[in-house]
Structure formats: structure tokens, C-alpha cells
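Complex shown without one protein chain; remaining protein chains in place.
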Amino acid sequence: MLDVAKIKEDFPIFQRIIKGKNLIYLDSAATTQKPKQVIEAISNYYKYNNANVHRGAYTLSEESTAMYENARQIAAEFINASSSRSIVFTRNATEAINLVANAWGLEYFKPNDEILLTQMEHHSNLIPWQLIAKKTGAKLKFIYLDQNGKLDLRDINDKINKNTKFVSLVQISNSLGTINPVKYIIKLAHTYNVPIMIDATQSVPHTNVDVQELDCDFLVFSGHKMLGPTGIGVLYGKEDFLDKMPPYMGGGEMINEVHLDWADYRSIPWKFEAGTPNISGAIGLAAAIKYINSIGKKNIEQHEKTLTKFAIEELTKIDGVEIYGPLDDRGPLVAFNIKNVHPHDVSTILDEFGVAIRAGHHCTQPIMQWLNVPATVRASFYIYNSLDDIDVLIRGIKKTKEIFASVS
Amino acid sequence: MLDVAKIKEDFPIFQRIIKGKNLIYLDSAATTQKPKQVIEAISNYYKYNNANVHRGAYTLSEESTAMYENARQIAAEFINASSSRSIVFTRNATEAINLVANAWGLEYFKPNDEILLTQMEHHSNLIPWQLIAKKTGAKLKFIYLDQNGKLDLRDINDKINKNTKFVSLVQISNSLGTINPVKYIIKLAHTYNVPIMIDATQSVPHTNVDVQELDCDFLVFSGHKMLGPTGIGVLYGKEDFLDKMPPYMGGGEMINEVHLDWADYRSIPWKFEAGTPNISGAIGLAAAIKYINSIGKKNIEQHEKTLTKFAIEELTKIDGVEIYGPLDDRGPLVAFNIKNVHPHDVSTILDEFGVAIRAGHHCTQPIMQWLNVPATVRASFYIYNSLDDIDVLIRGIKKTKEIFASVS
Amino acid sequence: MSVEDLYSEIVLEHYKEPHNVGEIEYPEIFAKGFNESCGDDIKIFAKVKNNIIEDIKFLGKGCAISQSSASMMTDLIKGKTLDEVKEFIKNFNKKITGEEEFPENSEEWFELSALKGVIKFPIRVKCASLAWHTLSQGIKDFENKQKK
Partner (left out) sequence: MSVEDLYSEIVLEHYKEPHNVGEIEYPEIFAKGFNESCGDDIKIFAKVKNNIIEDIKFLGKGCAISQSSASMMTDLIKGKTLDEVKEFIKNFNKKITGEEEFPENSEEWFELSALKGVIKFPIRVKCASLAWHTLSQGIKDFENKQKK
């Protein structure tokens, strides 16, 4: 396991005392905490190098441009993209998906074309497609779940066909923890010549993601879920796919030549980055990637496997706790409910133990409908969590059951 | 004048030595420097309060939500919006304009409807309209400039008519410094029942902007040009106008109820904020607003007037320097050229004096075409600039002339 | 004030077996409420005669706080005039946000005082007020319709 005590020293927030208790943060799937290396990278940028990027011929502007473009290079290497031209910085994963849905969809979707998603998509990989379907007349199709919360692979074969014009799906479900066989589905999509996008928001922070090996056409993730700051996300796209897309937003920085009645756009990736970018966000993300690399994806994955396994074991022992999603081979999170207790109440009681845990639909209401629950409690892990954290979680759950004993 | 020495103490970057010289930063129209109060607000958020906003029932999430929504309230008060529901956080001014152009335009523009802009718009208030015109068949019209670089007011009356369906214009030109009579134009637009948006990116940082007094329907600005961080911008919209617009992007946070085939959106302003927002960006912007308020808009305006007047006086004294834009009543910036010297070369030589100054088209190529120059040099001022800075600028310009003496 | 006080016996009893759950056909007052911050929702139905709330029922799903609050509220306002109810809602809002103290020795407020614990958990105030806000909206709509 990782040396959690040592790692925690890098994260100032763990000095916080919540309700008299040490903070135990179990909501990394919503957003992760930030190491001082990331916080300082941002501060230092503002203290020493701040200037707008591109088109400045003075020292600071040259520095900030180099730092910003270097962050792009670091992001490219992190997912093994063959070129930084494939990396577009966005606000978050959500914007990256909207960008593709709009720039690709408005250009290429026709009425009755089919967009193939799954039943387990985050709202961010569902609503943009609902909106574009309405605009273009395309139709949404969904791959359904089997009773274990995995994709029904027979259903994929039924749903993909010559009308399918785009596939987009999540690699690791933020709600069930399911790990999808994306490589298989990418291959399948390509046999039908269909472009495919991977929502890697919950996978890139935790496991090795290699876009060349996957051969996906697009892939997205968010900085704030991988130790980086808010306000920065990444769209990876194969160069020829990005080239084929018109710009999403218009504005400064994304143009070459502008006249009142026409404009000539810059090459990728800048064509998709209108206006002053989140420079400090990109620099913070680069620092986060360096931090993750210094720990090592293999080690992270191993550490989280141990935590997740332990959490499931302990939760299983408690009467009246129902766990959702596949029990084996899952991402570093566990969603569950305590019989007769609303998740919101669980979260309030756990907060008294210093445990920050999410209660809600986790932006996956279709999964709640499928589970037939209004909401779940979700514990999600990262490099700063230890087995002790899970012990406290378990104690909190037991206390919750005690408080609500009269109800069950 | 402001006590610049004291103000500079708040800005760590002024400890930077550039080419052996103290940094003199004259590119605030591109982006401003950041006081430690802003840098610390961001760091402290990550050190003590970081969590995702909305829907969390634990302490940190409650804190971060309160801080994020409080930032919205502070932004609302800063421009005297009647309610924080009118404030949508975006990445930057550019995104705010794209949001309106798309969400309003796709819904309401029909072929041959006219969108009225001006010849002096920043690319960010031009390209989004070119794109939406192409999508909807609407036509762009432009109010032209008179020979002083001011809007030709007779031309406005010619261009606005019953076909006009939207007006969007800049309050202070980032390229010429022209201050437009927006209040008059807003009134005029409203007599034709036409919605009007103000690009206040260069005015909000420097002068009092009161959206209720202006009565504009939309207004946009960027955090990074007013001491705040990159990655955060503001769209102000009258509530009933925002209510009438469909969402721009889809995703988490902006929904109430989601099914695979339909969704019900949250109320404004959240309807327009898809995905995890730039939380630290909003908090940093709030800190920037507090800092500006502590200095006082009146004092800032007065200080900048003195700087700008002095700069123009000194520049006028130098043979072969041509100044662009109105000489009186202008925003805190001066664009100019030295005869026979390319702006890029001017900027490189000034950098040797520690002077950070922009050379280029300043994202206003149509103005360059109108001026019939490839580019200009632009000095732009803010609270940390002093008359001494302008002295150094003038020395640098004289040196440039010396170096290029053989050329003229 | 600890979390045990939040989940007092009275709160949990109402949560376990909420009173006045159900629908009313042809209600004079009907309103839907939604807590954007946690997703709880509620529907309230009431029969009004001579400006008096003769019957009231609710349907909802949600946490112990929101459900018990709705249960107690519906118990307490039955038989009150609309003006009395509006005043009561106003008072409740002041207590639950901590602006005023919960009255002691008041029979009417005896059960409701069980929600006192919420004051120390600001994020839960919205849960406790959901039913009250929703009813308030329903009365407003009803009165507007009357005016026409």
C-alpha cells in the first residue's frame, strides 16, 4: 500500500478538523483534494510569470505561453497521445463532451441517425446528446445494464448498426464503479466505421489510459478529479477528427485572419480554444500530472484495489447495507444504502465523524431509476485514503443504524 | 493619484527582475497582474475548503457551495445587478458571448434577421456572431467609425431598423480606447424592442458599471482582466431574458430531473452552468472585486485618467510616433506606432527596459484594416502603474528610434 | 447540540410513520416542491372551505427531516384559516433559521420543537422547510386564482 501518512503531508486540507475530528475525505469521485505542489504551481505562476499567452513579444508573455503549451505536452504524454496537437483544454469534462457533441454533431448528424450511449452515463455524457439530438433529429439509443450493473454485451451487438453515427460511453462508472470493456467496444465501433468517444473522467486519475492503445477517436477528462484545479478539462481527439470539425466557440486566440464578414481559423488545437484560456488551470493540471506520475499509476491502482476490496468486505458484514454495482473488478468507489435510512441522513451523521461522503444521485439519475432508489451513499477513494478511513466509515454506519434503530 | 508604491507591495510579480530591470507592466488590457489577496484566496480555498459544490451534505461541500454562491452575490453587487440569479459564471468574456449568441440566436434568429455590431469589436464579439449568422441565415451589420475612431452616430440610425434582432457592442474599445455612448444606444435599441448586449470587458475593471442604470439586457466581462484569476468570466442577463433561453451546454449541475430520453433543467443561473464549475476561479474573482472596491472605482478612474493623459502628452512630443483613437475621453490605454518600425521590434526593445507591452492586432483585425496598419503597439494601464512607468516607456521608445535611425 | 438531537425520537417517529400521507382528489390547493440541493420532492394537496383548511395530505420521498417536518406540519394546520396558516409558516421559518427561538411551553410548538436540532445543521434547513415553502406557494396560487 502507499505510504498514506506521508502523502497526507502534501495535502494541507488534512490539517482541517471537522466537528472535532480529523477530516476523512471519501468524495474523490466528485472532486479530489489538492497537494501543495499543485497549489504552489498556481500561486507561483501568478507571483512570477503571469501574462496572457500567445502573441506577446515580451518576457513574461513568452514564459506564460511556454508554460501553457508545456502543460499541453504533459497532458498529451500522460495519456500517450502522439502529439500535443490532439489536446484541447476545456473547462471540464462536461465542456469537452459538449464541444464534440456540437462541433461534430451539428456538422455530421442527420435525422434518424443513431447516437449510441449507455444506461450508466453521467448526465454530462447524456444531456449534451439529448440537446444535439433535438437539434439534428438524430436518435439516442442506449446499451442497457445486466443485473450486475455491467453492460449487457449482447445488447451492444443489437444496438450498433449501419445507422449508428457516434458512440460515447464511460470507461469507469462514477456511480456503480463498473469498468467497461471499452477496448472491445472501440474495436466494434470501428468495424462499423463509427467514431467513438470515451468518458475517462473516472479512469484517467486512477489507472493507466493509453489513447493509442485504446484507439479511441475522442477521450475526455477533468483536472479537478485528479489533484488538479477546477476550471480545466481535457479533450483528446485524433488529429484528423479534430481537423474535420468546425470551431465550437468563436473569439480571440482561435483565429488567423479576421474580416468583418469572414474569418480564417487557426490550426488545431487552438481552433477550439476561444478567448483567454485558463492558463493557471493548465499549469496546475500539469503539476497534478507530475505528482501522479511521481507516485505511479500502478501503485495507485494497487492501493485503491486494496481499499475497495476492504470496504466491500466490511460493508457486506453489516446487516441492512445494500451495495450497488459489480462486487469484483470495479473502480475505486462503493455506492450503498442503509435500509430505511435516507442517504442524506447518512451523510449528515457521517459528517459528525469527520467523514466527507456524498449522498445523492451522483449525476446519474437513470442509474437511480434502474436501481429503483432515490439516491445512494457513495464512498470513493484516492491516494490519501487508508484502511483506517474505512474503519471510521464503518463505525459511522453502525452509529447511523443505532440512531435509526427505531425506524427499521 | 493612487499610492502606487504601496499598491505594488500587494503584487508579488513586481519583485520580478526582467533583463536586469524592474518589471514595468503595461499590458493590463490583455490581462492584469494579481494581488496576493487574490492568490491567497485561491490557495486558501484549496488548503481549507475544497470540495465540489451543490448536492453535498457534508461540511466541506457546504462551505465550498456557500463560498461559490457568495462569489456570485459579490459579482452581482459589483455591477449592481438586482439579483444574483442574473449572474452566470463562464470561462471568460468570450464564452459568455458565445453562450448568448448560441442560446438566444439559435432560438430566435431567422434568415435575414439582422445582428448589429460595430467595426471596433474584439474578435470575441465578432466571430461568435459570424458563426451564428452562418447557422441561422441572419445577417451581420456594422456601425462604422468616424475619422476619430468613434462610432458614427448617424450610421447607427441608418443601421438599426425593424429587421434588427440583436445589438452587441463594446463599451470601451481594447484597441482604440474609444468610450462608446452605450446608454444612448441601449435606449435606441429598446425603442426598436431589440435586445442588446454590452461587452464590458475593458470597462468593468476600470469604471463604475451599473447594469440597472444602463438597462442593458446582457453584459459580459472577464475575471483575469480585473485582478482575478484566469478561467472565470461573467455573463449578466436580465432574469426574464435568461429564462427565455434554452441551455447552452448540458451536463451535471444544470439539471433537476433526468431520464434517458428527457430532462428537466434547473432554474437560472444554474441552467447555464454545466459540469463542475471553476470554483476557485469564482472565489478568486470575488477576492479581486473586494480588492478593487477597497481602492475605489472613482480613485482608479482618476488615477488612470492622469496616466493616460500624461502618456499621450509625452508620446505626442516624439517625432514619428502616431497615436490611434480619440485623444480625449478615452479608456486607460494608448495604441501607437513608430514610423518605419514594426511593433514587434518595438516590443522586443522595450522588453530590454523591463517594459511588458503588447504588439499586435489586439484581437481587433478589422480595426487594423481600418487604420491600414499591420499591427500597433499598445500601452495599457492599471492601478499599479505610475508616471515613472511612462517615463521608462518614453525612454524605450527613444532608444528604439535610435536603433532604427538608419531606417527612417 | 449533537447529531442525536437532530434525530430525536419525535422526528424518527414521524419519519417512520408519517401522518397525512396520500392524495386528495380535486384539491383546492395543490403544489409541488423540489429541493434543488438534494433532490427531495413533495406534493401537497388541501381542501379549503370558507378559507379554512379542512384536510391536507402529502406525498413525498426524502430524508427523515423533510418527511417528519411535512408530517408535523400537516397535523398542525388542519382546521386553521388561510391567514393563520400563512402566519404560522412565517413563524416557522423564523424559528428554523434560528432568527427566533422556538417557544417553550407551547402545546402547538411542542412537537415542532423536535426540529430545533436542524438549526445547527444549516444545510438541512432546506429539508425542514421544504413542505412549508411548498404549502406557502400553493396558498399563493390558490389566492391568485380566487382573485380572478
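Chains: A, B and C, in written order; residue numbering restarts at 1 for each.
Heads up, the rule we're going with is that a contact is a pair of C-beta atoms (placed from the backbone, for glycine too) under 8 Å apart; a residue touches a chain by one contact, two chains touch by 3 or more.
Owing to the predicted nature of the structure, the values given are computational and were not obtained by experimental measurement.
Considering the whole complex, the hidden chain is in touch with A, B. Within the set B:P181, B:P246, B:P326 or B:P374, the residue that contacts the chain not displayed is B:P374.
The chain omitted from view is touched by exactly one of A:L2, A:L23, A:I39 or A:A57, namely A:A57. Checked against the full complex, the candidates B:L153, B:L387 or B:I403 give a single residue touching the omitted chain, namely B:I403.
In the complete complex, the residue from A:N256, A:Q302 or A:S408 that touches the missing chain is A:N256. In the full complex, subunit A touches the omitted chain through residues 54-55, 57, 62, 65, 256, 266-267, 270. Listed for subunit B, the residues touching the missing chain in the whole complex are 341-345, 348-349, 352, 359-361, 374-375, 403-404, 406-407.
As a working rule, only the chains that are shown with their structure count from here on.
Chain centres computed from CA atoms place B at the largest separation from subunit C. Rounded to whole angstrom units, the spacing between the C-alpha centres of subunit A and subunit C is 39. If each chain is reduced to the centroid of its CA atoms, subunit A and subunit B end up 31 Å from each other. Centres computed as Cα averages put subunit B at a distance of 47 Å from subunit C.
The multi-chain contact residues of subunit B, meaning those touching 2 or more other chains, are 55, 57. Shared contact sites, meaning residues of subunit C that touch two or more other chains, fall at 38-39, 123-124.
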